[in-house]
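For reference, the structure is listed below as structure tokens.
One protein chain is absent from this view; the other protein chains keep their places.
For reference, chains read A, B and C in written order, and residue numbers begin at 1 within each chain.
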Amino acid sequence: MADILMVLISTTLILMIYTILYRENPAFRFGEHLLVGATVGHAIVYGVFQVRDLAWRKLQTGILTGDLVGIAYIIPIILGVLIYFQFSSKYRYISRVSIALMLAVGLSLSIRGLMSVNVIGQIKGAVNPITNIEGLVYMIGVICVLLYFVYEKRASDIVGPLPKIGRYLLMLTMGAYFANSIMGRLSIVIGTLNELLVAPAWYLIPVALLIVVADAMIRRKSV
Amino acid sequence: MSSVWRNVTSAILFLVSLIILVEYVWVDATLQRLTTDFNNWAVVIGAFTLGLGGYSIIVRHWRMIVKRRTLWPYSVVLLVTLFTFIATGLITGSVTSPQYNWIYSAIVMPISSTLYGMNAFFIASASYRAFRARSWEAAVLLVAAIFLMLKNAPIGGVISPILPSIGTIIWDIAGATGMRAILIGIGIGTLALGLRVIIGQEKTPLGGAD
Amino acid sequence: MSWKELLSRNYKQVIYLCLFVSLAIPLMRPIGLPVPVDKTTQDVYDRIQALQPGDVAVLGSNIGAAIYAEVYPQYIAILEHLLRKPDVKILLVDHGTEGPIFTQKALKEVNAFTRKTYGEDFVHLGFIAGGEAAVAGLSRDIKALLDVDYEGNNLEDLPMMDDVNGANDFTIVIDFTASADSQFWLNQAYAPYGTEVAFGLTAVKVPDAYAYYTAGQIFGIIESLKGAAQYEVLIGRPGIAVKGMDAQSLAHLLYIGLIFLGNVLFFTQRGRRG
Partner (left out) sequence: MFKVGTLSWLTLTVVFSFFLLIFLYLSSKKIYIPQIREHPGVGAIIEALGRATEMGRPVSFSPGTSDLYSTKYAGDTAAALTILGYTAREAVKKGSKFIVGIAPPTVLPVAEEIVRTAYLMEGKPEEYIEEETVQFFSPNQWGFATSYIGMMHREQVAANFLFGGHAAEAMVIAESGATVGAMQVAGSTNVYQLPFFLVACDYTLIGEDEFAAAAYLSPDPVQKGTIFGQDIAKLICALLIVLGALLSTAGIDVISKLLSK
């Protein structure tokens, strides 16, 4: 019984969201606010479980066994609480210390990783013996696109038309994003339709259509 | 008092970053210990920030209800759902308990997948009305995109095997030139932004320059 | 108001209806177009097929409701393939708050708990917040970061975890995501420890990853529903992904037609006005 109810609820919600294709309306707004409430609630629940598993438990074992590393977990817990001072305009500066630690770890970890993977890794990937046409095209091509992203005046004058070629090569890359965005979004719609086009879900489709047509009729008369 | 705290903040930002960056190239037990601890502490603070968004949304929508702003009934819907999820999660003790799983699959799954897929419809109508080969650049993009679409969809190969092969050539050129340069650009851009934040020249990520 | 006027005023709704129909028909009456296998998918299949007993496969997942349709079918297909490999250890970790929900759902769907023993053959660590710091912590020293697994059992009591403690023990890592955690595995596992990494991605993330693939930094990519369909064919278990590919084909033709028609109208009008 419970899963019939779930199918009815989820199908109704899917159809309510699809009404935006007709126009923005109360049904769509209801579904949207439902989602924001659910996802934010989920994040809070998860935050509580994480603090318990990643810090509170370690602090307790640390205190019991006297292990310094465990006891030191009091520091991130305090910093975690301080971050909520962001909401008081008077004491906001207090929350900055927690953000500073997170930023320091985040930025330095990405600098460590990106300089090795994106910069050195991609340069090594581009450095190949030019044995055929493709090799030549790839080498010149990556230089042209790099030069497109160089903005200093004199440097741009020296390199002449190369950045223009770079921009056209970028169009190929943007074409790849264009084609893949379409395939990606279609896969999501296919996933939703897989659930919608099966009994008992699709019985609700005519109901939704009737409501939309009725609404369109009423609105056309009143205009 | 606040100016002392501000110096402490910039000192932490600079020192912690320096330690983690040096640890990448220098073998040293204390450096490694400190990096692991800072790393795990950042994970804990990350867990606390999950609640930050929640706090501001609860306050904003509560104010909308109290002041009877337009659309306030939707704020009631939002807050009721929010507290239902929190209550179910905390009472059942885990997010894969049957009850939590039920409300999650009934509400979050259908709405978010429909919303995320919605763009397929908007792209379809824009394909007819807005995607024009206004310039040579846009023409190159559209032609490349069409060949790549025929590579992505099995129908392309069925119509004629040349189509996917042209698509693959375009895909390889795009991957080896444009993508590579964009990745290098992101690497350098992150270093530039990172340095400016670490030395305190760029304040925005810290929440404004006041 | 004539039909023509009604159609041109509501052209958007007409196009939306065409797209809906072009997707719905093949889903209900599959055409069965052949699904050619890309090299990026074949590489992942071959690498898993070559796994030896005792190897450790790590599955990272940031699957959420938004990317479920594109990435979850890949996750199921690869999990099924790994379970068929004798004595290969599987470590499951999540990078998003919604991850565990789908990891548990997948484990039940391929009935992993009956085919293998939890704690010896596979362990689910659950979600660890903190983004790149979490992946760095996992790669460096799991036990320093975590005390318990997803269900709350102590890591010490799980026999498998005795000889799995960091990236040096990971044979391969496959991350199923559409967000930055794929980059985190490259930065924190591949760069420092040389761990073999592959990705299962949404279509829109594939162009970014392809440069890593040609540079040899990742050993394969499963590309959206298309990759899932190909993997289902490779392991001889055609399922929901293969059916979806027919709908993709018809819809792609609709888009190309619309772009073509739109531009023809644009140039003819401009011709008249120009």
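Assume a contact is a pair of C-beta atoms (placed from the backbone, for glycine too) under 8 Å apart; a residue touches a chain by one contact, two chains touch by 3 or more.
Please read all numbers here as calculations on a predicted model, not as lab measurements.
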Worksheet entry | Selected from A:Lys90, A:Lys153 or A:Arg220 as touching the chain missing from the view | A:Lys153
Worksheet item: Looking at A:Ile83, A:Leu170, A:Leu196 or A:Val212, which makes contact with the chain not pictured?
Response: A:Leu170
Discussion item. I need the residue numbers on chain B that touch the omitted chain, in ascending order.
Written reply: 21, 24-27, 118-119, 122-123, 125-126, 129-135, 137-138, 141-142, 145, 182, 184-185, 188-189, 191-193, 195-196, 199, 201, 204-205, 207-208
Worksheet entry | Where the missing chain touches chain A, by residue | 20, 24, 28-29, 32, 106, 111-112, 115-116, 119-120, 123-124, 126-131, 135, 139, 142-143, 146-147, 149-157, 167, 170-171, 174-175, 177-178, 181
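Everything that follows uses one rule, which is that only the chains that are shown with their structure count from here on.
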Worksheet item: Taking touching chains as linked, do they make an open path (line), a single closed cycle (ring), a hub with spokes (star), an all-linked set (complete), or other?
Response: complete
Worksheet entry | Distance from the mean Cα position of chain B to that of chain A, given in whole angstrom | 3
Discussion item. With centres defined as the mean C-alpha position, give me the chain A-chain C separation in Å.
Written reply: 15
Practice prompt. Could you tell me which residues belong to chain B and also touch two or more other chains?
Written response: 24, 39-40, 42-47, 50, 95, 104, 108-109, 112-113, 116-117, 120-121, 123, 142, 146, 149, 152-153, 171-172, 174-176, 179-180, 183
Practice prompt. Among the residues of chain A, pick out those that touch two or more other chains and give their numbers.
Written response: 21, 42-43, 46-47, 50, 54, 69, 105-106, 109-110, 112, 114, 117, 122, 125-126, 173, 176, 180-183, 186, 188-189, 191-192
Discussion item. List the residues on chain C that touch chain A in their complex, please.
Written reply: 12-13, 16, 23-24, 27-28, 66-70, 97-98, 127-129, 131-133, 136, 144-148, 183-184, 186-188, 190-191, 202-204, 206-207, 211-212, 214-217, 224-226, 240, 243-244, 247-248, 251-252, 255
Worksheet item: Quick one: in the complex, what on chain B touches chain C?
Response: 24, 36, 39-40, 42-47, 50, 95-96, 101, 104, 108-109, 112-113, 116-117, 120-121, 123-125, 127-133, 142, 146, 149-150, 152-158, 164, 171-172, 174-176, 179-180, 183
Discussion item. Help me check something: in the complex, which residues belonging to chain A touch chain C?
Written reply: 21-22, 42-43, 46-47, 50, 53-54, 57-58, 61, 69, 105-106, 109-110, 112-114, 116-117, 121-122, 124-126, 173, 176-177, 180-184, 186-194, 197
